[in-house]
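Structure, as structure tokens:
For this depiction, one protein chain was excluded, whereas all remaining protein chains were kept in their positions.
By written order: A and B. Residues from 1 in each chain.
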Amino acid sequence: MSSETTFILGGARSGKSRFAEQSVVKSGLKPVYIATGRAFDDSMVDRIHHHRDRRGDEWTTVEEPLALVDALRQSSFPGSMILVDCLTLWITNLMMAEADVIKECAGLIEFLGGTQVPVVLVSNETGQGVIPDNAMAREFTDLAGSVHQEVAAACDHVYLVTAGIPQKLK
Amino acid sequence: MSSETTFILGGARSGKSRFAEQSVVKSGLKPVYIATGRAFDDSMVDRIHHHRDRRGDEWTTVEEPLALVDALRQSSFPGSMILVDCLTLWITNLMMAEADVIKECAGLIEFLGGTQVPVVLVSNETGQGVIPDNAMAREFTDLAGSVHQEVAAACDHVYLVTAGIPQKLK
Partner (left out) sequence: MSSETTFILGGARSGKSRFAEQSVVKSGLKPVYIATGRAFDDSMVDRIHHHRDRRGDEWTTVEEPLALVDALRQSSFPGSMILVDCLTLWITNLMMAEADVIKECAGLIEFLGGTQVPVVLVSNETGQGVIPDNAMAREFTDLAGSVHQEVAAACDHVYLVTAGIPQKLK
């Protein structure tokens, strides 16, 4: 039997990462943080440090911008619980690397179906604004929407966080 | 007595069309699809074909970018159920044609109040991102928001779809 999976969506600065971290800490399991973000500018470095300080020392941090399923497999030791933050940056990184996002997503879905440790995945809701007028942003919005649907269908629990408040969608 | 009306809102690639199609198919009634989208580029052609393949042969498809209420009246035969996909493109087309969106919306609301066949209307939630800095996109956001309020008030049921999961708002 596979372990529980949770998908947490929210807008920019909605409190989704904090809610996700609290869900993992509450479990009492050994927390593993898989960071998909790359520190490509100063504001990103600041944000990564801010998140790391908030989490504290008991977390194991793994940085993996692309090979997410490999990172998940390698972090799946008994007694652990994994937080992936976030799918939005993973999709962006895959697009930048000209990887096949749909195929990578299928691998993630397969992993989630059989995981032996609980996993929480965080992502940005980015599809509720005006359709962007540049082609890359539109392609991103379409891919992100598709991945979100697949991941939400595969997970046991789905939350949408607005202004720090989680709503349970599933 | 008029028949049931349903309004389904969702972000880009949120699964709103699929949820709408399933609602119509489940009814067992003869499904009519009113497409407001114009195939103005290849990606749009692909998407229209993708949607049509998913729906299958039992659907009657009507393409009408502007005269939506006329198309609704002409498709309202006994035993049918109509899906309109989507209001966002209809509003865009009306704006492009310099038509009076508010007046056209009033006609739609009047139709919905007296329809003899069940109708499902789909639209994009586009108002929850940063206010766009070009005037046309702002005007669109304002008009779409106004139309959504009117249609939601007029319909018996309203759903918001996020990551493929419908929430019942009304």
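Going forward, a contact is a pair of C-beta atoms (placed from the backbone, for glycine too) under 8 Å apart; a residue touches a chain by one contact, two chains touch by 3 or more.
Given the structure is predicted, the values throughout are model-derived calculations rather than measurements.
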Of the residues listed, A:5, A:36, A:75 or A:128, which one is in contact with the missing chain? A:128
Chain B positions in touch with the non-displayed chain are 7, 9, 11, 125-131, 133, 141-142, 144-146, 148-149, 151-153, 158, 160, 167, 169-170
Mind pulling the chain A residues that touch the left-out chain? 11-15, 124-130, 132, 134, 137, 140-141, 162-165, 167
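Methods note: only the chains that are shown with their structure count from here on.
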So what's the Cα centroid distance for chain A and chain B, whole Å? 31
